[in-house]
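This is the structure, below, for whatever I ask next.
Excerpt of the complex: some chains, original placement.
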Amino acid sequence: MAHLIEAGIIGATGYTGLSLLEVLVRHPNIELKFATTRRGDLAGEYIYREHPNLLGLTELQFSLFDLGNESLKDANDRVLRLIGDSDVVFLAVPSGASANIVKEIRRLGTRIIDTSADFRLKDPDAYRRFYEREHPCPELLKEFVYGLPELHREDIRKAKYVACPGCNSTAMILAGYPLTKIQGLGNFRIVYDVMTGSSEAGAELSRSSHHAERTGVVRPYSLKEHRHLAEVRQELGMEPSRVCATMFAVGMVRGVECIGHVFPDQPIGEKELWRAFRSAYGEEPFIRIRARKVPGPGSLPDPKFVRGSNYCDVGFFVDEVCGRICVLSALDNLLKGDVGNAVQSMNLMFGLDEGTRLRDLVPSYLYE
Amino acid sequence: MKVKCPECDGDINVPDDAVLGEIVSCPDCGQEFEIHKIQGSHVELKPAEVEGEDWGE
């Protein structure tokens, strides 16, 4: 595999695009060839005009790219050539737009890592139900591998196309996955409460993300059939009725905290939970298990301990009085919940050490 | 006129001069309804197709 990988980002102005840039500008094996935008005012501008924190870290300029706009034929063709010459392209555009781009660039042969929801669900009906539209190219679904290395490492190594999971789904999946390995649990049902930060809403302006109205809320924003649930059910192999979740927007910018409650038919002990979590994650570079019985800082997952890193902390406890077991997880929705999975998958696809660059992202505790 | 909300049994105040097709919403559960039939003081409602602004994140 070539030591230097030529890569590009489609949709580099959103929060996912920004987070990709923050990781890739200092990735030893990556040469960033292009970063696109649909905004005419940014075409040709330095990246750091739009992302001031990147001043001094890249001299790259934005390329205009919008397949939906015929009048931009020359600009589009220029980017298509850049894509063709690159080894991998990251897509950081909304669902729907992503599928249309994939349909167009497939013939170029470049590896694709998509951060949208378009190719996560194997079942086009699930896609229709949650995204309320027909999937533009269902025949391509089977070519994409679900970009969660902890569950699909070997497939990702061999993959040409990877679809990265949603941030909430990553948290729910990684918390619940070990339970699917416990024989004694049988057909358990899990109910999640997921608490999320404002950066999940993305860069687009909206009243619900307006600072004066977003601060100090605990807002239930998705009551039941959240689109990320379809991924959790697919990845945990559980029928819809056994996995439910409610999401809350809470007071933070970056971070997801997730708790899953299970009421098993017969009691499951801490020992068994430790066994299941160790066998699932013991060797994982980016999963840390926090399940200390003694309360205190760090005894259980909290985004405060992972923010700015690719870690997903997982944990559990047993509530004997109610015969309840709880699984928990915490991650940074822009890193392990988004571009962390993308870059981790890319490292695997190109035979690099999986933690390249990602290991250098040390979680910073005093980082609001 | 008062009519029972089909969704939650709440009381919906239908203006006396309401016309067919007019949209009324239930003060409790917020569901919106279209006035389907009016016979004297008897009013029938049917759900109105309405897309709420999704406060999604």
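Read from first to last, the chains carry the letters A and B; within each, the first residue is number 1.
Assume a residue touches a chain if its C-beta (ideal position, glycine included) is under 8 Å from a C-beta of that chain, and two chains touch if they have at least 3 such contacts.
Computed from a prediction, not measured in an experiment: that's the story for all the values here.
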What would the formula be if every copy in the file were counted? A x2, B x1
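The rule is short, and it goes like this: only the chains that are shown with their structure count from here on.
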Give, as an integer number of Å, the spacing between the C-alpha centres of subunit B and subunit A. 41
